[in-house]
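This view holds just a subset of the chains, kept in their places.
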Amino acid sequence: MSIRMTSSGLALEGRTAPKQALEFLDTVLRGVGQVMLQNNSYAGLLFLVGIFYNSVLFGAAVLVGAGVSTASAMLLAADRSQVRDGLYGFNGALVAVALLYFLQPGPLTWTCVIFAAAGSSVLMAAMLNLLSVWKIPPLTAPFVFTSLGVFLATARFGRLESTGLLPTAGLPSAIEVQGVVTTSTVIEGLFSGIAQVFFQASAVTGAIFVLGLLVSSRPAGIAAVLGSLAGLLVAWGMGAAEPAIRSGAFGFNSVLTAIALGGVFFALNTTSLAYSALATVATAVVFAAVSAGFEPLGLPAMTLPFVLVVWVFLLAAPLFPRLRPA
Amino acid sequence: MSIRMTSSGLALEGRTAPKQALEFLDTVLRGVGQVMLQNNSYAGLLFLVGIFYNSVLFGAAVLVGAGVSTASAMLLAADRSQVRDGLYGFNGALVAVALLYFLQPGPLTWTCVIFAAAGSSVLMAAMLNLLSVWKIPPLTAPFVFTSLGVFLATARFGRLESTGLLPTAGLPSAIEVQGVVTTSTVIEGLFSGIAQVFFQASAVTGAIFVLGLLVSSRPAGIAAVLGSLAGLLVAWGMGAAEPAIRSGAFGFNSVLTAIALGGVFFALNTTSLAYSALATVATAVVFAAVSAGFEPLGLPAMTLPFVLVVWVFLLAAPLFPRLRPA
C-alpha cells in the first residue's frame, strides 16, 4: 500500500499526480496544525473546521496562505522534510488571516496576501538559519514581522484600506480599571483566548481548537486551556479592562507559550512545570507591554509576546540543568 | 579555618547552615557590587550604605531584588561559580530599585518586584547563552528589558500605579538651550551622575559609591569620576538642559562605560585609553538618542545607552589588534 494513515496524518510513497496532490494537501493541513505547534494534519483539519465555523473568508485565507507559502518553499527547493512537516505553512496561514482581518478584502489585498505569504517563507528560511546558532525555532516570528510590515505600509500606500480593526495610533497612558469581571467573562475569555490564536473571536471555535489539540497531543490540549486561564487571571489580577479580558486578548499568547514549554519542548518534571508556569504568567505581562509599546504605531501585538518569551526561556534552558529537552 | 576574608569578600568552605547563610549574604553583596562591574562584597556593602543613606526603601529594594534573583538562579541550578560571583544578583537589584522608583509601593508592586527579579535571572541566563557566541557579557541588559516591560504594561494594567516619575509620553522635538551651567551644576552633576547608576539623586551617595569603587579597584574609581565628568561636559557642550545636567542624567551611563572599558575589559595602553574615551563621549550622545527615542512611549533610558555602546566597542575590539583584553 502506498498511502497509509498514521497517527499524525498521511504517509505517501510514489509520485503519481493524485498522490502528489494528496500529499500537498496533507502538508498544508500540517502547516495549519503547526500554528499551535502540532505536526498533525488531523489537528490542522479541526483547526480549519473551527475557523470555517466562524468565517468562510478566514477559512479560505488560511488555506490560501498555507498553500502559497508551502508552494514557494517547494519552488525554492527548501529541505523536503521541513516542508513536509508543515514548517513553511503556518506563517503563511497566519499572514493571510491577519491581512484579511485588518485589511479590506479586494484584488490588491489578495495580491498582498500572496506576496506576503511567499515572503514569509523567505523570512522563515532566514530565521531558521539565524537561530540555528542557538538551536531555537523561529516560532511565528516570520508571520509577525511580515504582517507588521504590511500594516505599517498602509500609512504610505493609499490603495491599501484597513478594516478599521487596527488599533488607533496614540500615546500610551495609564488606565483605570474598567468593567467588572463575571463568570461569563471568564468562560468566554477562556475559549476565545484559544480561538484568538487564529484571530477568531468565538468561544465555539476555541472549543473546536481544543478538540484538535487533544487529537494530536493530550498535554498540548491541557496546556492550552491552562495557558488561556493563566493569561486571563493575570490580566484580571493586574486590573486589565474587562472587554479585553472577555475577548481573549490576554489569552492567546499565553496559550501558545503553555503549549510550547509545557507540551512540546521540555520533558515534564517539577522544574519544567514551574518554569513553564512562570513563562506563561510572564507572557500576559509581555502582551500588555508589547501592546502598549505598539500604540504609537497603531499596530496589534499579534503573537510577538509568545515569540519573545519562549525564545528567552528556551535560550536560558541550557544553563539550567534541571530542564531537559523533550 | 573555613571562613576567610579575601580582598574581594568572604571565602567559605563547608556546608553548615550559618555558613551557607553567610555565603548567601556575601553573594548578594557581590551582586550589588556587580552593578558597577565589581565582583567585590566590600564594594557592594559600601554601595548599599550609599543607597540607605539616601533612602531606606531603595536600600531594602536592592537587597530584596539581589536576593530573589540570586535565589532563583540557585533554585534552577545555574552554574555555581557564576552565581557566587554575583552575576545573577545585579540585574535583580536594579530591577527592584527601578520598579520602586517608578511605581507606587504596595503589595502588587512588591509582588511584581519578586516576579521581575526572578524573571531577570531567566533573561540573564538567556543572554549569557545568546552572547556567548561573541564572548561578550549581557551587562545590565536583562534589568533594562525587564523593567521596560513592566513600565509599558502599566498602560494596560489599571492596578499598577506609577509614581509620576516616568517621563510623559510625547513626540520628540528640537529644544532650545535651557538654563545656565554653573560650578554648582558641575559639582552636583558629577557626583549625582555616579549615584544615578542606582537611581539615587544624591551627590553624597555618589561620593560613597566612589569610595566603594576605590576599595575594589583604583582604576574603576578614577574611571567613574572621569566618565561622569565626560558625560556632563559633552551634554553641556551640545546644549543639554541645565536641570538634566545637574541631576546627573547625562552621567551615569558614561560612568558605567568608563568603568567597563577603562577599568575592566581592556589592558591599559594609549589605544585603549583613546578608545575608551571615544566610547564614553559616544555614550552621552547615545543617552540623548535613547532618551528621545523612548519619548513616544514615556519610558526612561535607564542604562541601555551604556549597554549598547559597550557591546559595540567590545564587538569591534577583536578587529583592532592594538586593543588587548585585560
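A and B are the chain letters, set down in written order, and residue numbers restart from 1 in every chain.
Here is the rule we use: a residue touches a chain if its C-beta (ideal position, glycine included) is under 8 Å from a C-beta of that chain, and two chains touch if they have at least 3 such contacts.
What you see is a predicted model; the values in this text were computed from it and never measured.
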{"item": "Homomeric complex, total chain copies (2 given)", "value": "3"}
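Heads up, the rule we're going with is that only the chains that are shown with their structure count from here on.
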{"item": "Chain centre separation in whole Å, for chain B relative to chain A (CA means)", "value": "37"}
{"item": "Partner chain A, residues of chain B touching it in the complex", "value": "76-79, 108, 115, 118-119, 122-130, 133, 148-150, 152-162, 169-170, 296-298"}
{"item": "Chain A residues touching chain B - in the complex, by the definition given at the top", "value": "133-134, 171-178, 235, 237-241, 244, 271, 275, 278, 281-282, 285-286, 288-293, 295-296, 311-313, 315-316, 318-323"}
